[in-house]
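The complex appears here without one of its protein chains, the remainder shown in place.
Lettered A, B and C in written order, each chain numbered from 1.
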Amino acid sequence: MSVSVQRHDFDISAEITDLYAGNTKVGAIASFIGLVRDMNDGLNVTEIELEHYPSMTQKCLESIVQQAEKRWDLNGVRIIHRFGTLKPADQIVLVIASSSHRSDAFEACEFLMDYLKTQAPFWKKESTEVGERWVEARKSDDEAASRWNSS
Amino acid sequence: MSVSVQRHDFDISAEITDLYAGNTKVGAIASFIGLVRDMNDGLNVTEIELEHYPSMTQKCLESIVQQAEKRWDLNGVRIIHRFGTLKPADQIVLVIASSSHRSDAFEACEFLMDYLKTQAPFWKKESTEVGERWVEARKSDDEAASRWNSS
Amino acid sequence: MNAIDPTKESFKTLKNIKILYFARLRETLGLDQENIILPENVTDTRQLQKYLSNKGDVWENEFSQKKAVRIAVNQEVVMATQILQDGDEVAFFPPVTGG
Partner (left out) sequence: MNAIDPTKESFKTLKNIKILYFARLRETLGLDQENIILPENVTDTRQLQKYLSNKGDVWENEFSQKKAVRIAVNQEVVMATQILQDGDEVAFFPPVTGG
């Protein structure tokens, strides 16, 4: 398990290579990258500021990874989440789940993103054409996370 | 849309960068890499030979991509599938789906893999400790593909 | 779609088709492709399978429905029986195992 909360950018190829290097049991690697979009809720976004709660963030992400490792047969998990000032098209988050089996890798990756979205202590503030604003949490994210309770 | 059937390896970072370069509408990139495992159905695999049906493969993969583009709101799709001789830990297949929204990217990526697995004309022959054998199709792959019909 | 070319009326039943064999079939039949003129009584994919099965030995083994064989006509998988046209490319192969 490997969780990083960092200001600097990341490279998915390097992370994937690190994650499975030499492990010939891995047959499937599912990954997700979240990017800054230039538009949100009808306004142009020129920049975002990502704030977090350092002493909680790491613990929270590690706990999410442990939950995924209990539910699915995984060979490796990697999460990187950035903080600080980011611009449109910048990478925000990377989640990788590797497994012997495709469905485990896919489900774990989606679960990790859903839980991260609703539990990890990050907050986005957008700079828009009409000033700054804090991004509001989305009901659709809560719903996405809650479907893992029943399955 | 971009589909490649090729003998040579690929780099996921380069492919992702090509796919969304400059498109600040993209918020979510889901991807999948399939790798050669060193063990399958209880036998050690030292090498696989991937055969395909060239004039059909490209058409088939493009048709799968078109189906995904109809079902989900996608900004870009990329499929690379290799053929020829591959060894354990070698990359076989790459699927990338990008969207403004995470659930579209995830679902399209999983759909593309499920359909590719059951429809694209590729066949694997494994070299094992007890000789060569053609890999048998899996019922679980047919089931994975069929769930997209009802949803 | 059984279009008749009036300039070649006497050859109207002559259909040239190309057959491709992949993977296990290619190996057991020892053949990757062939061009054949369809016999008059072979007009669709099902009859073609029976015709190939009647060649006996490994052919019977592969085409007598004991083994799962998929059929594509002109690079598209056909699920039901399909009428064959002159110039068709017919491919026989096992269930796919890529990805």
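As a convention for this text, a contact is a pair of C-beta atoms (placed from the backbone, for glycine too) under 8 Å apart; a residue touches a chain by one contact, two chains touch by 3 or more.
Quick caveat, the model's predicted, so the values are computed rather than measured.
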Sort by label and list the shown chains the missing chain touches.
-> A
Contacts of chain A with the missing chain: which residues?
-> 34, 50-53, 55-56, 59-60, 81, 92-93, 113, 116-125, 134-137
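Assume only the chains that are shown with their structure count from here on.
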Intersection of contact partners for chain A and chain C = B
Report the chain whose mean Cα position is at the greatest distance from that of chain A.
-> C
Could you please state the distance in Å, as a whole number, between where the Cα atoms of chain A are centred and where those of chain C are centred?
-> 50
Express in whole angstrom the distance between the two chain centres, defined as the mean CA positions of chain B and chain C.
-> 28
In whole angstrom, the CA-centroid distance of chain A from chain B equals 23
Set of chain B residues in contact with two or more other chains | 34, 113, 117
Expected list for chain C, residues touching two or more other chains, is 99
